[in-house]
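I have a structure here, written as structure tokens, and I will follow up with some questions on it.
A single protein chain has been omitted from the complex, and every remaining protein chain is retained in its original position.
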Amino acid sequence: MKRLITILLVASVVLGSVVLVQAQDDSGIVEKDATVRHLSIGGGFQKLWKETGIYRFIHPKTAEEKAVEYRAILIQTVDAEVSAGHFQGAMETIHKAHGVDDELLAELTQKVEAAEARGFEPSRLLPEGAGQFVMILVGLLLIFLAIKKGFEPLLLLPIGFGAILTNIPVAGIADGPILGQAGGFLYYFYMVGVESGVFPLLIFMGVGAMTDFGPLLANPKTALLGAAAQFGIFIALLGALALTHWSGGLISFDLRDAASIGIIGGADGPTSIFLTSRLSPNLLGAVAVAAYSYMALVPIIQPPIMRLFTTKAERAITMKQLRHVSKTEKIIFPLMVLIICILLLPSATPLIGMLMLGNLMKESAVVDRLSDTAQNALINIVTIMLGTAVGSKLAADKFLNANTLGILALGLIAFCIGTAAGVLLAKLMNKLSKEQINPLIGSAGVSAVPMAARVSNKLGMEANAQNFLLMHAMGPNVAGVIGSAVAAGVLLALVG
Amino acid sequence: MKRLITILLVASVVLGSVVLVQAQDDSGIVEKDATVRHLSIGGGFQKLWKETGIYRFIHPKTAEEKAVEYRAILIQTVDAEVSAGHFQGAMETIHKAHGVDDELLAELTQKVEAAEARGFEPSRLLPEGAGQFVMILVGLLLIFLAIKKGFEPLLLLPIGFGAILTNIPVAGIADGPILGQAGGFLYYFYMVGVESGVFPLLIFMGVGAMTDFGPLLANPKTALLGAAAQFGIFIALLGALALTHWSGGLISFDLRDAASIGIIGGADGPTSIFLTSRLSPNLLGAVAVAAYSYMALVPIIQPPIMRLFTTKAERAITMKQLRHVSKTEKIIFPLMVLIICILLLPSATPLIGMLMLGNLMKESAVVDRLSDTAQNALINIVTIMLGTAVGSKLAADKFLNANTLGILALGLIAFCIGTAAGVLLAKLMNKLSKEQINPLIGSAGVSAVPMAARVSNKLGMEANAQNFLLMHAMGPNVAGVIGSAVAAGVLLALVG
Amino acid sequence: MKRLITILLVASVVLGSVVLVQAQDDSGIVEKDATVRHLSIGGGFQKLWKETGIYRFIHPKTAEEKAVEYRAILIQTVDAEVSAGHFQGAMETIHKAHGVDDELLAELTQKVEAAEARGFEPSRLLPEGAGQFVMILVGLLLIFLAIKKGFEPLLLLPIGFGAILTNIPVAGIADGPILGQAGGFLYYFYMVGVESGVFPLLIFMGVGAMTDFGPLLANPKTALLGAAAQFGIFIALLGALALTHWSGGLISFDLRDAASIGIIGGADGPTSIFLTSRLSPNLLGAVAVAAYSYMALVPIIQPPIMRLFTTKAERAITMKQLRHVSKTEKIIFPLMVLIICILLLPSATPLIGMLMLGNLMKESAVVDRLSDTAQNALINIVTIMLGTAVGSKLAADKFLNANTLGILALGLIAFCIGTAAGVLLAKLMNKLSKEQINPLIGSAGVSAVPMAARVSNKLGMEANAQNFLLMHAMGPNVAGVIGSAVAAGVLLALVG
Amino acid sequence: MDSLIQGVVLMIIGMATVFAFLVLMILAINSSAGFFRKYAHLFPEEHPAVPKKTTLTNPDVEIAVALAAIRAKRG
Amino acid sequence: MDSLIQGVVLMIIGMATVFAFLVLMILAINSSAGFFRKYAHLFPEEHPAVPKKTTLTNPDVEIAVALAAIRAKRG
Partner (left out) sequence: MDSLIQGVVLMIIGMATVFAFLVLMILAINSSAGFFRKYAHLFPEEHPAVPKKTTLTNPDVEIAVALAAIRAKRG
């Protein structure tokens, strides 16, 4: 086990350096059609730099840049509609497009007609009916796990129920409208709340209104642990591409899929749902289920890894009590983070922004009625609708295939790597500074608030009954939420 | 009175058997255009069978079947738009249609042009302005009944207010957008919440989260009473067709209208609104008003009928206390009902599904915050918007005509028949089994939760001061909710 | 100071009479294109009369009138789209239009093509990036004022945050969808809640459910003070036109802009937002900020003016305690006001209607659960979304210009004039009747509930420690809410 | 100048309407007050006729009550 | 007359379905009741396995607890 994980860590570092060398000569050009090709380190940072607030405040987007983006969106939209078999929609999109050279339009039209000629047959492991039947069983399983095993019931119960409703034949509860006939209600939940990105963001606002960043402010350097733990995200991303490369076509993910799978390692529901709904809506069901299931399994997944990489002595380290944090610092904090995000990574501002809006409402204490509603009525209403809407993406032809197994496996790896990375960085930090921190709090960096922090606390008390790590673990824990939102922003900027 | 009702019951049974004979030879073919024509018993059951989950899990819809359905929807949509005078909309629909043979398109185009040539003049008893004035008075009346008489104020007050706002000249509060100009807010409430079916379903979820099926689980056979009481639905449906047939054109309802009117007898608000918004939106105002008014009048409508069909001795029957129902049974129940509904009647799953989702959230006790919100903040918000949106369908040209009188009369009949049927079945059951049940609880089968159950309790105590029927009546009472949802599903499947 | 305000008052009266004379000969014809031109007193009242319920109940809109309105909307829509640079949208609007003579269509097409030929360059004081940067600072300033200075934090905090999010480069949080790509979430908040008018109306309903009209019912004549205080609205409107006329093109407002600016003087948030979102969405950000800021500054703005126009003796006047108001009167009141509004000014019924619906829910006491939700969960949810959505209109090219300075100045003037007018009318009333009222309550007529009433109370107690004016001031205070809604209705009817 | 005139016209019409509206409202209030003073006996200050319970209400309460009764009866 | 026949057909099919559905439901309830009566020992009436706390929960509480513990330890 330890060997495996260590190998993975080393491997990725080696691979990284290999690339560092061979990719330098690379031109870093970004193809017009926005699917990142031949992106070198240099090219990537360059692209990212052009998407920073610092750069854009000084060089607003030019008409040319906007035109290029428009072209990219057009191609992407048509591709998506074609691969979903919506040929009519694709043609309409092409007709709607304006200010695009006719060659491109002709080319796209051809592409659509060719695809239409080939016809569209959703790939299925099982016949439609059987698939629906199995998915209903999957839904029941999720509900069982939620109720009997206590797996994140707030999300998995609605998701499971949504999966059942979606796979009922005839009823068409997740189908869109046809001519004059209204669509099913889950279709509207999905379009209004998920396609638009509104629901996960509102939940993130509520989470912000529930989160106390005090422990992080009191001991900021623990935020580094929240950064390290995001390593799992990118290992899983790499893994998804590796599977595609070596599974001989059995499993296949493109870069956007890989990014969506990686984000499972962020151990943060709203972030996973938001990113996946942007990059690969077809994977939304599997990704969300994996993310919430593993978050629920944190008390089972993390401890062995934590013990593996720490000695009893290390686990017994007690940390000095956290300093008092003033009200004003807590009020300033969300604004500081927002500003950093604006300057460095605007693509992450929807997530970070809403998280910090919620937190500002809480800490400012001048809009308590809004903050209360954000963390109660509003988040509950949205949770019900978001859960069922996510469940509506658990359709047989999307879920019952080898890819889903890959997603589940990679998600688990992501959690393990993230945990290990957090613990290892903690140990490294102890080497470098005299002020010792308990490496157990490193694992809390994956977020999964507040479960992971509780796990750190539990193991700490096992090693030393007087060792209360919870508050110390909350620092990396909440930093991990910010960390995965940042990772999501990077992926949106480079792959989106 | 007793004679009248008995006659009605007998008549319908006779008519039924007559048809049984003469309809057997019938082919049971269902016309392409989805308006049920010459539907025989055999044909009907056959059609229903093809809409069951059992059948569809094994035989998913074929491309041909989908094409036929698409044709039906197309024709229906065009017809609806034509009869509403939206000729432009109808033409657009025809142009949007794809994969349909040109004859049909040509035929529809002709139909539209012909209608446009004839021109469109909404039939009015009163000139527009006077009609609006009267409807405002109707709205005020509803508000008076809600506040002073306590008629279901939660719905009738918003409905009444919505009726007033809708009928204000110039303001156009329920009008759709025109080109760049936004529509009135009630228009948006209606489209977002009623046209989509979302609001009644969310309310049903809240009702589920408020409902304790324990009494039903403790004495399941009382569910039969909840089935019998749905008889009123179909008698009213038959009555609507009879009125059309014998009122010499004064009153006219098609099959979909008749179904919407019948559902009033379900004595269940959300079910009535959901079904009517699907089948005959134009009747929504009248149907909803009738349903809620008679639900409020249950304490006045039911007792005489209950006394009529029971002897003092019967009313005095006491029932043995209900057994304890375990938590697990209560958690399993909503899932069992959902599964039965999936296998037998998918068309009812939106209603049954949301009811059971709410109940599962309540009984599972792992998502209390969601369940609390579902039965408070969420259901209240939706009730305000749903009520006013339903009121927006109280437009003079739709409401001020003989049909409305017919609807009110038929709704009352439905309640009476339903009550009688419940009581009579209870007596029949007493004949057949030794364990006696008090026939008074039969009337609770119409649902109208918990009013009808309270009425049973009241009459029981009149006959025997120590006779507490409330809990026993809750069984048929909640079964009646399921029963009317099932009836709605059948109507959607056969008439929708 | 006193002189200044007095001059303004006199000036406007004089100007008024001047016009009275010279405008009589005027024909009062209203141009087809709905932008009021050459509107005389007579013509205006005539137009208003034709928009009353009294008139329309008897003379419903004829096909001709509707056609004229449709033409007007068409022209307006195209103009708006052209001036926003949405040439494609404008062309689509023209194609969608039906039942319009071809000359008009040709004319409009020409107009669009001409504009497109000229090209579209949003006028900017600063380059795009710099502008966004400054607007982010503006957002931070609003948040500072909300938190540290307590300026209406419930609105200004979300507005400020919305302003920041909107002006983040790259993120496009307030941008609309492009082809297949979803828009930013603030775009959806704005379209769903503000463009549709739903959010301000829901807030108004909540305000109604929180408002006790008892003090007004106990001493109705104080409502006149709530009327007088609306004078500020029209002075600011006049001022906006004057600025346009005499600032030599530096500042430019059309009649609709002027009306939106004037409504700031209504000292009522939802009313300002509702009217401005109808008349000049581009000014929404500035108008809302001004309205809420000055409402927060009422305790600073009003006292000097109140002292200026009152003697210590007047301020010391005590008023006899208010009579008891019966429950039934309180229930009847909202319906009476609604009916008056229907008969006199239907264009104000969305605002007045929702205010009165909320109040009826409160006073009827039969729908407490709805009333509770309306004044808590619902209003809070809507406030969060409305605030951020309004903030999304704080875009650099709309906000960073001389017009905004004009808006801020005029808003302040509106508040001052309103305050003065209220106080002066109170003194006049004292001259005319023997029953004395304390002129301090006149200033509460601007609404700004309950801040302004508290100010009256405070100054009253300064003059006489035993002088409790709060309840007496609540009368004009709530009347002011109705007054500004009525003013908004007039502006919608004549300018909209 | 023209637009200024428009402004004044709007001011006059607007203020006139606002006053007209509120004066009407005052009259309505006074008449209703008078009416209810005169017929107060017809409108006792009791709570509204409606029980708070409605179809949206939770039956559990009811049942609890019944149960209590039953127990009372037994014990 | 035709449409009336339709009505009767609907009535018969409808009532049949309603009864069929609720009868099935009764059978299901009885069998589940039987099952749980038989295996009651497997389903103790304890509260569900899940702690109410979830990712939606406010960490403050936790911290309070921890603090308390710490203080306890100190004092």
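Think of it as A, B, C, D and E in the order they're written, each chain with its own count starting at 1.
Rule of thumb we're sticking to: contacts are C-beta pairs under 8 Å (C-beta built on N, C-alpha and C of every residue); 3 or more make two chains touch, one makes a residue touch a chain.
Keep in mind it's a predicted model, so treat the numbers as computed, not measured.
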Of the candidates A:F87, A:F151, A:F309 or A:F333, the residue in contact with the absent chain is A:F333
Missing-chain contact among A:L154, A:L201 or A:L217 belongs to A:L217
Given C:Q132, C:Q181, C:N282 or C:N457, the correct residue touching the omitted chain is C:N457
Across C:I379, C:I413 or C:A479, the one contacting the chain not displayed is C:I379
Answer key for A:V82, A:I235 or A:V455 versus the chain not shown reads A:I235
Against the hidden chain, chain A presents residues 12, 15-16, 18-20, 22-23, 36-41, 44-45, 48, 216-217, 220-221, 223-224, 226-227, 230-231, 233-235, 237-238, 240-242, 244-245, 255, 258-259, 326-329, 332-333, 336-337, 340-341, 344-345, 364-366, 368-369, 479, 482-483, 486-487, 489-491, 494-495
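The definition used in the following text is that only the chains that are shown with their structure count from here on.
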Touching both chain A and chain C we find B
If chain centres are mean C-alpha positions, then the most distant from chain E is chain C
Given over half shared residue numbers means same and under half means different, the chain B/chain C interface is different
Taking each chain's centre as the mean of its CA atoms, the one lying farthest from the centre of chain A is chain D
Note: chain D sits from chain C at a C-alpha centroid distance in Å of 25
Separation of the C-alpha centres, chain B versus chain C, in whole Å, is 43
Where chain B touches two or more other chains at once, the residues are 146-147, 150, 153-154, 364, 366, 369, 377, 381, 383
For chain E, residue numbers touching 2 or more other chains are 48, 50, 56
